[in-house]
Structure formats: C-alpha cells, structure tokens
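Right, subunit A next:
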Amino acid sequence: MKAGSNFEKVLAAGHFAVTGELGPPQSNNIEVVKKKAGFLKGNIDAVNITDNQTSIVKMSSIAAAAICIQQGLEPVFQMTCRDRNRIAMQSDIFGASALGCLNMLCLSGDHPNFGNQKTSKKVFDIDSIQLIALAKRLRDERKLLDQEKQFNSELKLFIGGAGNPFSRPFEFRALRLAKKVMAGADFVQTQCVYDMERFRDWMKAVRDLGLHEKCYILAGVAPLRSADMAAYMAANVPGIVIPDGIMKRMNSVPKDKAGEEGIKISIELIEEIRQVEGIKGIHLMAIEWEHRAGEIIERAGLLPRPKVE
Partner candidate 1 sequence: MKGLKTEEKIKLILQRREAMIKLCLSACVHCSLCAESCFKFHNHSKDPSYMPSYKALHSIGKIFRKKGKLKDEEFEEMKDLIWNKCVLCMRCYCPMGISIPLLIAAARAVCREKGYYRTYDVISKRIEKSKKVLTK
Partner candidate 2 sequence: MVKAKLKPLEEIFGMIRSYKKILTLSCGGCVSVCMAGGQREGMELTLELVEFFRQNRLDAEFTHYTMERQCNPEYLFDAEEIVREADCVISTACGAGVQYIAESHPSKPVFPALNTLFIGIDRDVGLYEERCRTCGDCKLGYTGGICPITRCSKSILNGPCGGTHFSDGSCEIDREIPCAWNDIFERLKSQGRLENILTVHPPSIWMDQAQRTMVQYGFEERYRKKE
C-alpha cells in the first residue's frame, strides 16, 4: 500500500474502480462543494477535484478536497504545473497531506489562454512527469527536490497521472505513459473515451509495454449532454475523438432526449471498456452533471460500491 486510501484499497482488492469528478465553484461558496459531494458520495470510490480547470479561477482544489473529506467523500486532489513553481508544489503537497488527502493527480494543466486570466504569467517550472517524480520522492525518500536532508514525518500519497490515447503523436502516447510509470505513477486516468477502436489500439500498445501491470489504468468516460456539446468537444477539445456513429446517434434524437441518449452511450461504452484487458476502472467525468452520476453508475451495474478494509 502506498497510501492506504479507499481508492487504492478498492483497486488493490481487484474491484473495478469508479472515480468521479467535482469542479469547485467560481467563488468561496462551500455549499456548492457540499451539494456536489452529496450527489457523489456512496456512488464512487473517490472524487477528482479539479485544479482551476481550463484556467478559470475556482476554489482551490486542496480546499475543496478538504471539504469533501469532511463530507465523507474521498478526494483525489489534482495539481497542475501551470500555477505553481516547485516551492509552492511541495508546500501544497505537504498541506494537502496534512489535511488528509491521500490521492493526488499530477497534470500539466490547461494553458492560461483558455481561461479568465489570459494575461497571467504561466509558471510551468516543472512538468507533469517531473511532478510525479517529485511526489514520489517526497513519499518514498522523504526528501525535497535537490535536497538530501530527510523530513521526519511520513507522507502517504497515491500518485496518479493522466493518459491520453487520442492525441498526436499516437505512436508516442503509450511510450509517454511509460515515462509516467517510470517517474512513479501508481494510477492513470485517461482522457474521455468515445472511440473504442483507437482506445483498444492504445491499450494494446500499453499492454505490450507491460504498463497495465505496473499501474492501475482507469478509462475516462464523459456523458454527452447534447449534440451541440458533442460537436463542440470533437472540434475544439484536444484529445477528444468522437466517432461518426456516436455523433449520428446524438443528432438523431430530439433535443430533450439527447441527455438520455448520451447516458445510454456512456453505459454502453463502460460495458465495452470493462472488456478491455488491463483496464481497472472508469473515471466518470459528469461535468456540471454531478446529480446524474449516481444514475449512470447504477445503470452501468457498478453499484453498490465495494467496502474494503
């Protein structure tokens, strides 16, 4: 056990894991976090707390993660390389750990150009793979970056990274995942999967490198809410590939039925994903749709969530 979190225990026990996602509010409103946590609690094994996603200022991921712990929901706090240098990163990891956060996801972070602070100075002192290595060093060696002196407390952390099967160069994506595993990633959550064929190809490359045995891989699933959303994501969000078949299905139903169709597609995708060798769970990104997450997970036959000790 690296951290002994519920999430890690579920995976270690061989259960098919389910993680969710919670986007903190664009304010200091604790009630929003509590409400979203309430929808997710009991339906998932842990919840990812996004770190100023798309570079839009939101409540701190660590603060929201701490609130989730108070609500009885285990968080995976996300940390991007966009806003912190290595001083702040190590400091925040200490802080998150002190607040009881046991799972961490290391990300590059969206470029500031996307958000509401476009003219800010981007940091990117280190990158996501270096952040994984840094977190592992803190945990396993109890040493700060470039420092030999050990700190004298235990730091438990289940460290994750992101995997992207749908970006160029396709050939390098599995190799880059290998770099994350080499750096110390214990688990990996992938970008949203819609294109099963390409996903299977990527997983084959991942298995050929033996990565599925060195880390837990969770496939990303995001229910489509409308045909417009699908078209927008396919055209603008990097790493999202939506096959024609799914686009057609989204377009063929009336607007008020599109959400239901999106959920059906997600459930089918989860079914297919479960058949892929080496996949240990799903990461459900029901963005601003936290109240429907439970229903999707239930209909996918993934409830109740296992209790592990």
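Note that a contact is a pair of C-beta atoms (placed from the backbone, for glycine too) under 8 Å apart; a residue touches a chain by one contact, two chains touch by 3 or more; residues count from 1.
Selection criteria: all candidates are chains of the complex that A comes from, given by their letters.
Note that the coordinates shown come from a computational prediction; the quantities given were computed from them, not determined experimentally.
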Touch assignment for subunit A within the complex, options 1 or 2: 2
Candidate 2-facing residues of subunit A, complex: 81-82, 86, 108-111, 113-114, 122, 124-130, 133-134, 145, 162, 164, 166-172, 175-176, 178-179, 182-183, 191, 238-239, 241
